[in-house]
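Complex shown without one protein chain; remaining protein chains in place.
Moving on to subunit A:
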Amino acid sequence: MNKFWIVFSHEYLRHVKRKRFILGLISIPLFMAVIMGVSILAAALSEDNRPVGFIDQSGLFKDAQPQPAKRSGLFVTQVKIVPFANETEARNALDDGEIQAFYIIQPDYYATGNVKMIAQDSVDSNIHRDFSEYLLAHLLKNENPTIRTRILEGPELVLRTFDSDQQFNSRNPFGFLIAIFSGVIFMLAVNTSGGYLLQAVVEEKENRTMEVILTSLSTDQFMAGKIFGNLSVGLTQLLFWLLMAGVAALFALRAFPDLRDVGIGFSFFSLMALTFLPAFVMIAALMTMVGSTATESREAQQIAGLFSLPIAIPFWFIAAIMENPNGPLAIGFSFFPFTAPMTLPLRSMLTNLPAWQVGLSIGILILAAAASIWLASRAFRLGMLRYGKKLTLAEILRPR
């Protein structure tokens, strides 16, 4: 087996097999699941699923058929609509708690649309909507089915721009949340990988193992094995969390059918991959550089903070970015390699990104990643045998 793979699997398994890693991996989805479970449970418990009644004083709805159920979710059940002969009967049913409310369709309904409602508590707006649909459907029952559907469902509004394929569905606030959520997961994974990598490089120096290593394999093989091994630890975490999020999303889609319209597609995920991956590599390489220049891990961690902190900057300015996703701040963040991975996917959810901005931003990221790898390999070669001595940036850059 190539020695790269030996280093790779050693670095990877060393972290992944640890209890601390496994706990960290599971704890976040578990935490999310508990939060979600509690809030769903709370919502489900507060929901009133008792039927509503109606009394038809207009005589228009005598033979009205029950509506076919259309929304189906784990927690959303459609409330039944039951007719009552007169107000007293309905009143009794309400007092007994058999129904949550009843409507009285006024005699002049045809002319005025007047309906009165009697209830003990406020009633969910969905029930009003369902009830008026029920009335409309009955009135339109002899109409051409296509026209009836159009009248009942109304227009489906899709926002589209001139110069791209991007679409915005008018009912979609969730795309933005998903962009933020992915960003947070990315940041956590970068921090994990970065931290491990930093530790793995400094440790080599602290333990003074480099000479034995360098007489066993080449520096490049060794460094590549270390970087990719530790990067894969973070990627494992990222993929596992995304997988969990996917499972949660499937579950959410079943539970809340309204979410199906979230306008997130392939283009969003490829944009995310294209910004996250080079950023990941860039941070990893910079961590390696810091690790090889510093003399002990505490010092290295302090410097490393300078690299991992800027990633979160867009979150501090999230209000400004939301308000003006095409403003100079948002555009500026898109072209700065540290802030781009958070900013670009966020903006793509808020506005239509011009192709040149996406191209430039990803291009800058890839260049920055390449430059960081170059710097890291120089620093690694020069710094690893300097026990207890710092390496300066000037020394790394000095031609030799």
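Operating definition for what follows: a contact is a pair of C-beta atoms (placed from the backbone, for glycine too) under 8 Å apart; a residue touches a chain by one contact, two chains touch by 3 or more; residues count from 1.
Methods note: contacts and distances are computed from a predicted model.
Student: Just to verify: the chain that's not displayed, which of "Sodium ABC transporter", "Integration host factor", "Aspartyl/glutamyl-tRNA(Asn/Gln) amidotransferase subunit B" or "(2Fe-2S)-binding protein" does UniProt list as its protein name?
Tutor: Protein name of the absent chain (UniProt record): "Sodium ABC transporter".
Student: Would you indicate which residue among A:126, A:209 or A:270 is in contact with the undisplayed chain?
Tutor: A:209
Student: What subunit A residues would touch the chain not displayed?
Tutor: Contacting residues on subunit A, toward the hidden partner: 3, 6-7, 10, 14, 203, 207-218, 385, 387.
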